[in-house]
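As you look at this complex, bear in mind that one protein chain is not there, while each of the others sits in place.
In order of appearance the chains are A and B, and numbering begins at 1 in each one.
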Amino acid sequence: MSTDASAAAVHAPEEGAHGEDENYLNHETGLWSWLTTRDHKRIGIMYCLSLAVVFFAAGMLAMAIRAELIAPGQTVMDADTYNQVFTMHGIMMVFLFLVPSIPAILGNFVLPLQIGAKDVAFPRLNLASWYVYMAGAIMTIVALVTGGVDTGWTFYTPYSSSTGGGILWMTAAIFVAGFASIFTGINFIVTIHKMRAPGMTWNRLPLFIWGLYATSIVQVLATPVIGITMLLLILEQSLGIGIFDPALGGDPILFQHFFWFYSHPAVYIMILPAFGILSELIATFSRQRIFGYRAIALSSVAISLLGFMVWGHHMFVSGQSAVSSIIFSLITYLIGIPSGIKVFNWVATMYKGSIWLQTPMLYALSFLFLFTIGGFTGIMVGVLAVDVHLHDTYYVVAHFHYVMMGGSVMALLGGMHYWWPKMTGKMYNETLGKIAVALIFIGFNLTFFTQFILGAQGMPRRYYDYVEKYAPLHELSTYGSWVLGLGLFLVLGYAIHSLYWGKKAPANPWAAATLEWTNVAALPDPHNFLRTPLVTRGPYDFHLADEVFGGGDGVGDGRAATAGTLEAPKPAPSAPEPQESH
Amino acid sequence: MSQGHHIIPQRVLLGVFGSLIVLTGVTYGLAQINLGVLEVPVALAIASTKAVLVVMYFMALKYDNPVNTLTFAVGVIFVGIFITFTLFDTAFRGDIGNVSEQTVREIQREEEELQRRQEALTPEQLRVAPADFENAEPDPEAGTGADADRGGSSGGS
Partner (left out) sequence: MATDTATAPATTETDHDHPAHLEHHFVSTEQQFDSAKLGMWLFLITEILLFAGMFVAYAVYRQWHPEAFLEASVTLDQFLGTVNTIVLLTSSLTVALSIHYIQKDEQSKSFWSLIATLALAGVFLVIKYFEYTAKFEHGIYPGALFDPHGAKYEPLANIPYVAQFFSIYFVMTGIHGVHVVVGMGIIAWIASRVYRGHFGSDYFTHVELTGLYWHLVDIIWIFLYPMLYLV
């Protein structure tokens, strides 16, 4: 086991021996086999393709918004179109992309692999989730052709309850798509509770699993409320039940309570799994046991529960009572604590680690930088007096893009690169990967940091036109969006390239210590594990892996890896298993 | 192992059913007499008791895996959070800030008065910070220092 051992760098797991060419992609083929699959990995891939289309469409809308705002006055579209474009950008990104994104793609693919299960607890429900999601997506398209929506993604009454167009279809679409989210949440919670491999105790769960667990709690508790909100809104439009419409004696602020009771926790649906990915990336690429495992795990759960008690911070200037504003503001400060705990723990994990700057790690570092900015500015807009000035300005726009894009999307990209070899069996081009990170990071900051300044100077959000003094920063922001778009297209390009011409991936290219790398073939078997693994150590116990399997100097070291002499942690032993007939 | 497969005796089921019917009768009877402010709490307390009976015995949480009880409890707690935090707003709507003793006209007149008084001030009266004095004072030596001191202390008060 010396470091100068020759070429055969990374060991494939022993189990890989069985049927070298049979894997989850080729054991059955044809469109029908995909549409009727109950394999969590295939469902993850199907979600990945659907979400990629949505992200592309919503991203193009974002480019259109920035193009319109490059100069004052009309540039590429009229004001009514602009209203529809930013509305659709928001709705698609939030409800159809960010909410399902990490759980539905990476959660579906990785969760059973990481806990040593053959599948999620309810595979049929999992497939149903994808179909329900697609139904929601199709209804969104119907909403577009039946007149479009220009209410903004928040659907505030009374405008939304009195305007026509595609609003009925849109609200119905969100009602339907909510069920996809609920199905995923129920499935994950039950899977994590009941399907863990022998030895996989709660304290040995990879932190991505903890992130998904916390996310699922929010999905289950919050999503039904957006369901009833949309239902009441539909009834308000069709029957005029007078709950939200002030003209009929209703209360529009009550609608905001209903809406944000879901939509603030929905922010945690987007960011909690991102936290999970980040823990995986930081630990693996620092070759270090994660610092404060329990603190990170439990702070996710704390955030998911506390996150239900802060929704009113979106309503400081709505006319809600001062008492509730004060309470909501206070709890908003409190929620900074568990988020801060995480950031400090990640930084502490890197300290004295052997940091290996592969593309996924670069995304993780970008996340740390961008999310910290997003988090701090979040506390700022949670301050009652400051919010009066910043409410509904570009400051808020910049803030949530730093959290949603700089946080969730960065983590998603990092996670996609990290698990790409496992999903596709191919390696992406590392050099292009690094160039893309740089473009995305620079482009992102150009686009959105300028918006902090714009907002602080008073530029209101959702405006079609603006005064001359904002012109230079808006122009800069649009240039930034081009750089950002270029970076994302580069990712798309080399991802497709790697599918056809990429290098064949080894089973554990990152020398990670979690089950999906140590005990699963390069391209997973349809049943994941040939034998149920028996877990004997924590997910980031690189030192134990060395000790137990006789590692030497530099084993698991980033530098050794680049020199091509990396020794991956050995697979966990198999659990004694019953003979099962399939 | 036995948790999920506990057979609840028929006697228990019928007893619980009897209690539910009795409680329904009680709450119906109490609704016929005026209890004043207690009316709502009493009715909700009876309803909650009935719900607990159903959950514990008919739904067998009493004999079940604790994780199911926890799940159910979390759900109920979050309904409570939803109602409580919404009522923090609706029950106290307009508590401070957006109501005032004065009429809008009075506030406006007051503002106009303050505006008028400010416009009447001479530049000398408006000097506060040291920088204000440096530009304005033609006499740099004694004047600046003394005025700057005065400005500083008044700024602190």
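As a convention for this text, a contact is a pair of C-beta atoms (placed from the backbone, for glycine too) under 8 Å apart; a residue touches a chain by one contact, two chains touch by 3 or more.
Computed from a predicted model, the values in this text were never measured in an experiment.
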| item | value |
| --- | --- |
| Residue, one of A:Ser101, A:Ser129 or A:Thr223, that touches the chain absent here | A:Thr223 |
| Of A:Gly199, A:Gly292 or A:Gly458, the one touching the omitted chain in the full complex | A:Gly199 |
| Absent chain, residues of subunit A that touch it | 117-119, 121-123, 125, 182, 185-187, 189-191, 193-203, 220-225, 227-229, 231-232, 235, 239-243, 248-251, 254, 257-258, 527, 532, 575-582 |
| Hidden partner interface residues of subunit B, rising order | 1, 4-5, 7-8, 10, 13-14, 16-17, 20-21, 24, 27-28, 31, 39-40, 43-44, 46-47, 50-51, 54-55, 57-59, 64-68, 71-72, 74-76, 78-79, 82-83, 86-87, 90-91 |
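The rule is short, and it goes like this: only the chains that are shown with their structure count from here on.
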| item | value |
| --- | --- |
| Gap in Å, rounded to a whole number, between the CA centres of subunit B and subunit A | 31 |
| Interface residues, subunit A side, partner subunit B - complex | 193, 217, 221, 225, 251, 253-254, 257, 261, 308-309, 311-312, 315, 319-324, 327-328 |
| Parts of subunit B lying in touch with subunit A, wherever the complex brings them together | 67, 74-75, 78, 81-82, 85-86, 88-98 |
